[in-house]
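Can you read through this structure? Questions will come right after.
Every protein chain except one is present and positioned as in the full complex.
As written, the chains take the letters A and B, and residue 1 is the first residue of each chain.
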Amino acid sequence: MIAREPRPVLLLVACVASLALLPFVFPAYPRFVATIALLNTIAVVGLGLVMGYAGLVSLGHAGFVAVGAYTAALLVAKASYPFWVSLPLGIAAATAIGFVVGLPTLRLNPLYLAMVTFGFGQSVFLIALNWVSLTRGANGLRIPPPRAFGVTVGPDAMYWIVAAAAVLAVVTAYRITRTRPGRAFMALRESEIAAVVAGVNPRAYKTMAFGLSAAYAGLAGALYVGVVLFINPDSFVFPVSLMYVTMAVVGGMGTLAGIIVGAVVLTILPEWLRGFAEYRELLAGGMLLSFLVFLPQGIAGFVRQRQGGSRRLLVSRGASATAYALPSWDSDGRENEAKVGDGRERLLRVENVRKSFGGVHALRGVNLQVVGGTIHGLIGPNGSGKTTLFNVITRLYEPDEGTVWFENANLLTVPAFSLAELGVARTFQNLELFTRLTVLENVLIGMHSHIPVSLTRAVLGKAGTRRLEEEARQRAMGILHFVGFEGDAGQPAGTLPFGHQRLVEIARALASRPKILLLDEPSSGLTLRGVEALGEAIQRIRAELGITIVLVAHTMRLVLGVCDVVSVLDHGEKIAEGVPDAVRMDPDVIRAYLGDEGEPTGGSPRHTAGVGGA
Amino acid sequence: MMGVMLQAIASGMTLGSIYALVGLGFVVIYQATRTLNFAHGEVLMLGAMIGLILHTEWQFGYWSTFAVVLILIAVVGVVIERVAYRPLIRAPAATVIMSTAAVGQIIRSTVRILRTEELSFFPPMFSLEPFHIGPVVLTRLGVGITGIAVFAVMAFTLFFRYTTMGTAMRATSQNQTAAWLVGISVPRIFSLIWAISAVLAAAAGMLIAPLVLVRPDMGVVAIKAFVGAVLGGFNSLAGAVIGGLLLGVVETLIGVYVTSAFKDVVVFALLIIVLLVRPSGLIGRQEVLRV
Partner (left out) sequence: MRTRRDSIRPVLLGVILIVLVQVLGAFASPSAEQGVTDSEIALGMFAPLTGFLAPTGTPARDGAMVWISEVNARGGIYGRRIRLIAYDDAGSPTEAVAAVRRLLSQDHVFALVCGSASGPTLAAMDLIRETGVPFVSCITAHRGLFQPFSRNVFRIYANEIAQGRGLIDYVAGKKGQKRIAILYNSTDFGIGGYEIMSAYLKEKYRLDFVAAERYNVGDQDFSAQSLRIRQANPDSVILHAFAAEAGVIARQVRQLGILTPMYGGGGVPTPLFPRAAGNVGVGMVAVWVFPVFPESDAPPVEAYKKKALQYLFQSGFPVGRPSLYDMTGYIGADVTGEGVRRAGRNLTREGFIRALETLRDYVPGGGLGFPVTFSPKNHEGTDIVIMARLNGHLEWDVLPPE
């Protein structure tokens, strides 16, 4: 079993060959339809990156297409630039506008972002319509056909240009989606919080996705001008934006093949319906509705379901991690200084942290020191502030007061996504796995900060990129093996049994090579045997990887069994701290549990009787 | 000069009340199901169109037309919920948006096939004759629409807050599983919500029909109504109405004093600025992140 990614070279060759043959088989009209289908493919591939991968709804994609088209057309018609110069300028203009729109607005919630994109698309349309002195408004702009080497490139010949551009666009998108930037997009779509904790900078990647999608739209728009040789604002109305979204949805968002199928099918379908005259819109609407209702995952999702296979075969089906050893952990030069025993260093210091929500005081001046190389337990009744404290440490909540030091850095001065790079990793009480991504991808996203594959690098597809990705996959399989995951790494994480999901989440956290690992209730929902395995895993993580661990748990046996030090929180205050046995006897602790909640246990029924149950 | 500004504000209020009334239906559905109904404008048009046919061709009286249309459209609302929303409850938001947009397309094109006539006039509930207050000209219909919009938002706020059904609806919007566990029939709530929203749309359609006229495309008013609701705050009923009114006034003032052809562009730019400063709209509540 190898973790080599199968590359669909054959598929690509088949597509290119059929694109090359099409003009010889079909006369002018189907060739024109094919050209339009390819233009739509380019535009929708861009939309797919932003919607299917990054999870942002865009209702103004036609606006970006319009920017590309009008830039190219105006440069040709008014400044007499050659079409081939105007084309890249059109793409550049659309990309620039994409960044200008995206930068301030991408932090809005999805509904309002949809609204902003809608407003953008509508504004571009209205400006094109009403800036008559520039665009000639609804009268439209006519441009001469492009020329190359003294020969006029008519609409028929433009087919070849458009086909080449479409292949290029698809290959580029494929490379992006299969490597680090694409995984970051998908991580943001699945769970922004988990993505941030794994080290993904959300603003940067969302803006990148938005800019990329605008670039694709600009390419489609500029090429459109070269094909139709006439533009007016009617080609960029809101229904066109909706049509792009429809193509992405019907094809199956989140898969490149689905997006292409959607664009092609929904270009050809209305062509076929053209003869139905006034019934055409009705039929198209009915077909669209049945597509959505009967194939809500799109055509691609339907095909996948039929095959019953893995979402995507990043590894050979059924690849198990057992064959992998953990690769040399410290090879990249990161020293885990805090090995067991050299231990006085206070790795993590929480100083006087306060946090309240409205009138609820979740944390009232908590102090906590975690010594490097220890396993530090954090217990307390429900609502005592444990998870809130984790959220403050990992920068998901801004404290009202206090500081958090990690090594020599004040964590409150750095953004949440850079914690992974500093060496802080965590898991979540309610599991924040990227459920629709495979197990392997989940772990790979954990490595985000350690794979030096930038967007440019991914797009150019240098040989080194494949090697780096390949190494990352090997390493990820090794980590899965280390935590004891024995299932199929090519399976969507959401389909795993609960206990396995816990393991995968721990593996993802480990993948960022943390110095400290915050585990939030890793034992809840586990069987007794699962808890035992977890305890062993935690000890191995400390012993073999030298990672300091902070453990929040309800299962007393786990806490008492593995922890070196235990701190107890109650009502947002630390009420006790010390070695497990001492804490267990502490009268304040007993009162806190018995007085308020009575039941400090989570999963293990044998320990429902209180702190001293073991 | 002062007269022009007052008149612009008054005219803007009339336009804004149209937005408010239409926007309310969007918000009601969003409140309960966290979904946007892109067929809202078409339901509005369908209501006005059926009303027109009943009133002018079947000789129904004005109020009986109103009653029959509201009942018919409530059924339409339930049908849309069954066909376009319920099978897709677990699908991504974009899929539901597309499916309701498809329903809108079906309604619009069906009406267009059945009635090739470009537009018709529907009798107004209140008089269209203008009357003067100082330098300002108003119509009874315009004032009536404003009043009804304000009344509707108060009625719905009370309904959501103080009736069992309203509380059940709010609970459903917070957490469907929990609502189901405490014995609320979630499917019934959904049907009811869509029926209410459709009834709101149809009532708005018949009210505003004398101003914008009945035609297959009259649903486009929903787009601006949607913008108004977002401006005010999409998770609040009062926000939808205030946002709609404000949008109408601001739009008209920009049209008079800045630019008439580009007024919508300026409006969208303003909307983006408002959202950046107040990401939940002017009076919407910020939604808290839960980990």
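Following the convention adopted for this analysis, a residue touches a chain if its C-beta (ideal position, glycine included) is under 8 Å from a C-beta of that chain, and two chains touch if they have at least 3 such contacts.
What you see is a predicted model, and the numbers here were worked out from it, not measured in a lab.
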Residue touching the undisplayed chain, where the options are B:Thr35, B:Thr146 or B:Thr252: B:Thr252
Option touching the unshown chain, where A:Leu129, A:Ile379 or A:Ala489 are the choices: A:Leu129
Omitted-chain contact residue, chosen from B:Gly61, B:Pro130, B:Gly147 or B:Pro187: B:Pro130
Among B:Val83, B:Ala171, B:Val212 or B:Val241, the residue in touch with the chain that has been omitted: B:Val212
Interface with the unshown chain - residue positions in subunit B: 4, 7-8, 11-12, 14-15, 18, 109, 112, 115-121, 128, 130, 137, 139, 211-213, 215-217, 220-221, 224, 248, 251-256, 260-261, 263-264
Touch list for subunit A against the chain that is not drawn: 26-30, 32-33, 36, 126, 129-130, 132, 137-140, 142, 224, 228-232, 234-235, 268-272, 274-278, 280-281, 290, 294-295, 302
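Everything below uses one rule, namely that only the chains that are shown with their structure count from here on.
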Distance from subunit B to subunit A - Cα centre to Cα centre, in angstrom: 35
Subunit A residues touching subunit B - in the complex, by the definition given at the top: 51, 57, 104-105, 107-112, 115-116, 119-120, 122-123, 126-127, 130, 193, 238, 242, 245-246, 248-249, 253, 278-279, 281-282, 284-286, 288-289, 292-293, 296-297, 357, 387, 391, 396, 428-430, 432
Subunit B - residues contacting subunit A, complex: 30, 36, 83-84, 87-88, 90-95, 97-99, 101-106, 108-110, 112-113, 223, 226-227, 230, 234, 261-262, 264-265, 268-269, 271-272, 275-276, 279-281, 287-289, 291
